[in-house]
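Take this structure, written in structure tokens, and hold onto it; I'll ask about it next.
After this line comes chain A, so read on.
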Amino acid sequence: MPSVDEPLVSLDDVHLSFGDNEVLKGISLQVRRGQSVSIIGPSGSGKSTLLRCITGLIRPQRGEIRVGGTRVDQLRSEAEFIALRRRVGFVFQQYNLFPHLSVLDNLLIAPTLVAGRDRAEARREALALLDKVRLLHKQDAWPGELSGGQQQRVAIARALAMRPELMLFDEVTSALDPEMVGEVLHVIRELAAEGLSCVLVTHEMRFAEEVSDEVVFTEAGRVVEHGPAARVFHAPTSERTRAFLNRSLDPSRAPVLPQRPVELAGMRFAI
Partner candidate 1 sequence: MNPSMTALEHLWQWSPALLRGMGANIGISLLAVALGTLAGLLVGAASMSHATVLQHATRLWVQLFRNAPVLVLIYFTTYVFPFEIGPAVWRLPFPDWLKVVLGLALPTSANVAEIFRGAVQSIPSAQWEAAQSLAMRRAQVFRVVILPQCLRRMLPPWMNLYASIAMSTSLASLVGVHDLVDTAQIASNTVARTDFTVLVYGAILALFFAYCYPIARFTQALEKRHAFR
Partner candidate 2 sequence: MADALLHGAVAALKPLGLNYAFVLDAGERAAFLRGMGVTLELCIAVIPGSLAVGVALAAALTSGRAWLALPARAFVEVTRNTPTLVQLYCAFLVLNMLITQQFRQFGAGNPLTPFVWVFIVVSLHKGAFHAEALRAGIQAVPPAMLEAARSLGFGRAHLLWRIELPLALRFALPSLVNNVVDLVKMTAVASAIAVGDVTYESIMIWTNRDNVLELLLLILLYFGLLTWAVARAGRWLEGRLRMPGYGQ
């Protein structure tokens, strides 16, 4: 049994290529139990691929991946993968609810079918989860009848229904209209506050800063910088991190970064 001190998730020098295209070039990171870690970075830096490695949907060519004592990169049989995925919840950018099942059935199918839980008990839990994401009144609705934000909240509840130790969120608000982003982030904020271990890939910088214990900045398949959220966002050590944050943050708002003054012709300029 892993001790409380041992990290829940650890990646060690993970390399992954799709054909000739090397997407992950030696990623190492750790997530402790109860922590939330955000992964930020430009598109194409391999963030989503990273998440899929953790849950065994993609296999790296090199490196070690551990989730709570299981060596994910060494799993072989379907039964082993299933055992892992029962402990790791995954929420996708495109929600991916099953359109032929009602909202409640979407939450019930995995616990009853995969985990073999008693249907009545699973139903009670599912309804409690729907209540938690404030969609109890939509239990009999069909996914196609819900808005994007509602579907994503159901997707989160569906992943939670398996009682996972770890939750992975893959850019879960990127496909939503702006007015629906808030309701989904609210749910994640609550989950993180309750002590759920999670890894979020996100473009929502302010949210990442608010909710994460640690932030990891990846670029071009490598970890450029990682550390406590406050430090990475306000005092990044790497120039590339600074450049990315400058590009990403809304320039119309007050700058989060301290300016580096430059002296030129006797006058001080902020750059």
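One rule holds for everything that comes next: contacts are C-beta pairs under 8 Å (C-beta built on N, C-alpha and C of every residue); 3 or more make two chains touch, one makes a residue touch a chain; residues count from 1.
With respect to how the candidates were assembled, all candidates are chains of the complex that A comes from, given by their letters.
Since the structure is predicted, the reported quantities are computational estimates derived from the model, not experimental observations.
Trainee: Check each candidate in turn (1 or 2) and state which touches chain A within the complex.
Mentor: Contact with chain A is made by candidate 2.
Trainee: In their complex, what parts of chain A are in touch with candidate 2?
Mentor: 55, 57, 78-79, 82-83, 85-86, 88-90, 92, 94, 96-100, 109-110, 113-115, 142-146, 158-159, 162
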